[in-house]
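So, chain A:
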Amino acid sequence: MAGPGIPAYLGVAVFLFVTGAFGVLLRRSPLIVLLSLEIMLNGANLALIAFSRHWGNGDGQIFAISVMAVAAAEVVVGLGLIVAMARKKLNLDVDELSSLKG
Partner candidate 1 sequence: MALWLILLPLGAALAVWLLPLDRLAATGLALAAVLGEIGLWITTLVRFDLDSGKLQFEEQASWFKDLGVTFHLGLWGYSLWLIGMTVLVLGAAIAFGARAGRERPRAYFGLMLFLLAAVVAVFEAQDLLLFYVAWEAMLIPLYFLVGVWGGAGRVAATYKFVVYTIAGSLLMLTSIIVYGLQQGTFDMTLTTGSGSMWLFLGFAAAFAIKAPLFPFHGWLPQAYRESPPEVAAVLSGVVSKTAAYGFLRLGVIEFGGPSLRIRDTVLALAAVGLVYGSIVAFRQPDLRGIIAYSSLAQMSLITMGIFSINLAGFDGAILQMVNHGLISGVMFLLAGLVERRAGTSDVARLGGLARGRPILATALLAAGMIALAVPGSATFGGEFLILTGVFASGWAWTVVGAAAIVLAAMYALRLISAVLHDRKGEAVTDSARDLRLPELAFVLPLLGCLIALSIWPNAVASHSFGKAFERCTPLANVLKLTAEDCP
Partner candidate 2 sequence: MITTPHVDWFALSPTLALLAVAASALLAAVLVPGPLRKPVSATVTFAGFVGSFAAAAVLYAHSADAHGALTGSLMRDRWGALAQLILAGAGALAVLVSYGERTKEHVSEYYALLAAAGAGMIFLAQASSLLTIFLGVEWFSIALYILCAIDIDRASRLEAGLKYLITGSFGSAFLLFGSALVYGATGTLRLDLIGRAVADRGLSDDPLLVVGLAMMLVGLAFKMSVAPFHQWTPDVYQGAPTPISGFMGAATKAVAFVLTIRILQTAFAQDAHLWTVLLAVLAVASLVIGNLAALVQTDVKRILAYSSVSHAGFMLMAVAADSALGGRAVLYYLIPYSAMSIGAFAVVAARERELGHDVSADDLAGYGWERPVLGVALWIFMLGFAGFPLTGGFIGKFYAFSAAYRHGWLWLVIIGAAATAVSLWYYLGIVRQLFLRSSAGAAGSTGTPSAPPRDALLQIAVVACVAITVASFFAVQPLIDLAKHAAGSLPF
């Protein structure tokens, strides 16, 4: 294969995944949290594609495409929730989802 080997791609994938995880854990705006979740899923997708290339079978690509659809589904619901909350004029802050305390 031309260019860098599979491990290099995996490194990027892990980096993306962890970056996204940090975003989910540390950010407070639900919109950015949702975006960070997308980053996490994309990191996983990159790993899947890289492994798919490594093994030369299409399972990983199938998986990745399914993940895209699922991510879209999550986004629909997540954005729906955010919009509904915005309509209720709730404070959009994950850490201060007011009445519920962890």
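These made the cut because all candidates are chains of the complex that A comes from, given by their letters.
We adopt the following convention: contacts are C-beta pairs under 8 Å (C-beta built on N, C-alpha and C of every residue); 3 or more make two chains touch, one makes a residue touch a chain; residues count from 1.
Given the structure is predicted, the values throughout are model-derived calculations rather than measurements.
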Q | Interface partner of chain A in the complex, by touch - 1 or 2 | A | 2
**Q.** Residues on chain A engaged by candidate 2 in the complex (per definition of touch)
**A.** 10, 13, 17, 20-21, 24, 30, 33-34, 37, 40-41, 43-44, 47-48, 50-51, 54-55, 57, 59-60, 62-63, 66-67, 70, 73-74, 77-78, 81-82, 84-85, 88, 90, 94, 97-102
